[in-house]
Each structure stands twice: as structure tokens, then as C-alpha cells.
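Before I ask anything, let me first share the structure, which is written out below as C-alpha cells.
A single protein chain has been omitted; all remaining protein chains appear in their positions.
Our next item is chain A:
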Amino acid sequence: MANVALSEAEKTFILHGVEEDFRCDGRSRRDYRPMELECEIVNNASGSARLRLANTDILVGVKCEIDTPTSLHPDQGKIEFFVDCSANATPEFEGRGGEELALELADTLTNAYESPSAFDLKSLCILPGQHCWKLYVDILILECGGNLFDAVSLASKAAIFNTRIPKVTAAVMDAGEAELLISDDPYNCTRIEIDNIPILVTVCKIGDCCVVDPSAEEEQCSTASLVVGVSKRNNKCYVSHTHTVGGGSLHKDTMYKCLNLGVTAGATLNDALEKALRLEESRVGNKRKETVGFLK
């Protein structure tokens, strides 16, 4: 992660603040910073979203392409995550500097989406064994202000919600090979069910306490954090993946505490995201006139 140097005194100040349940910006340990979301910001992608969480800025674009399913799972589609850490975010990402972090983020997302009850790949299948949709989820990190995991997962979920997959109107069988006819009408499309799609919640252990949504400075003060993938099913939240970040280790009691906090925070976060997404859709309608974008 982008390293910010902190002096011992600053770290002490942050640490005591977390223990007091009053963080440097006035939040409690369980509060998130305000976020800003906009869907359909990239015109030439099937779906896109931009999420800004304080200083963390994430742009996600989803492209769908027709692919052949693997022989192992002939009835499943594919999803691939690619994270690009822009050198605009921090000079450290220049060249290959951001590669490690990018891989870590992409792997965590892949793992969180892996379970069939978290993300149903079968819905992406067109003709079992022959054709399926492959979703390319391209994530661009434009600015780093801490808590990348949460922001990336929220933005991805929003972009997938925004994704419109064109409908396949007909399949012509030609010598055992199916040829697909894709609808030309941009409004003749299917959507992806996002109810179960997991989000990631980073629970950061600072001192003896756990906090959600750590800022870049707070991340510096923690030795270990736990990324919890939270997926909702039948209005209940489940852990779909966990991943530890940082060099430290966690005691099993702390781990349990972190998981608990992660799941409850994840539930609220999920609800808030879905509410925002539906609100935006109802306000914008089917046709988007103009995007707000980055300026202003």
C-alpha cells in the first residue's frame, strides 16, 4: 500500500484515538467515511462505476466477451479481475511498483467471487460447453487514501450492477458449431443479479481495537488487518472469503472479533450500496443524459 511515513508521536496519537473510540476525523471505530458513487461513467464499457471514498478514487469498467467455457465447468461463464494501479495515485506505483498490490487485490476479489453461492457463474452461460460470457472487470486505482479493498469491491459490485449483457437472439447450428446472433439493440439486454455478490470489508487491528475503513495513516499504525468478503443470501450475511494483510498475526479471539465486526459492517455497507444503486437508477432512468464525472 502507499506508504505514508508517520512519526512515533503521530502513531501514538492515532492509537490513543482509536482506543478512545474517537478517531482523527471524529468517526467512531465502526464508521465509514462518506462515499460518492456514479455508475455508467465510461461510455464504451458494458458497465462502469466510479467510487470515491474520501481520497480513494476507483474507476471500474466491465466488458463482456463471448468465450468458450472450460471443459471442467461447461455450464459456467467466466469472470476475470484486473487491477491497474495508476502512477497518478502515488509515485510508488510507477513502472512495476504497483504490481504486487494489484495482484493481491485481484486475487482477493477472485477468491471472494469464487463460491457459487456468492457469484453465480452459471448465469453467464449461453450454450453449455460451447459458449459463455466472460466478464472482464478492469479496476483502475486513481488515488490512494486508504481502505482500497473495500472501495475496489464496492466499485466492482456497482459496475457489475450497471453491466448490460446483450441478449442472444438466435443460435444457428452450423456443422455442430453454434453461431450466435447477438441483438443489436442496446436496450435489449440482460442484467446480472447482484444480490449475492460479495463485498470486502477491511477490519484493521490498531492496538487492541478493530476499526473499519482505515485511512492511509491508520493503515500505517496497524500490524495486521483482516479482509472479510461478505456475501448476502436470503437477507443474511455470510463470509465468502478472508484474507489477511500485513506482516502481523491475529489471535483467534481477535480474529473472531474482526470477523464479527466485518460481517455486521458488511451488512450495512451492502444495504447502503444497493440503496444507492437503485436510487440512482430510478433517478437516471434507462437513458443517461450526462455524467457528472470528475470535474466540478
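Some observations on this one:
By our rule, contacts are C-beta pairs under 8 Å (C-beta built on N, C-alpha and C of every residue); 3 or more make two chains touch, one makes a residue touch a chain; residues count from 1.
Just so it is clear, contacts and distances are computed from a predicted model.
One subunit of the complex is not drawn; among "Trafficking protein particle complex subunit BET3", "Replication factor A protein 3", "Exosome complex component RRP4" or "Geranylgeranyl transferase type-1 subunit beta", its UniProt record names it "Exosome complex component RRP4". Contact with the chain that does not appear here is found for just one residue of A:R33, A:K134 or A:R164, A:R33. Seen from chain A, the chain kept out of the figure touches residues 5-10, 12-13, 16-17, 20, 22-28, 30-38, 50, 54, 154, 212, 264-265, 268-269, 271-273, 275-276, 279-280, 283-284, 291-293, 296.
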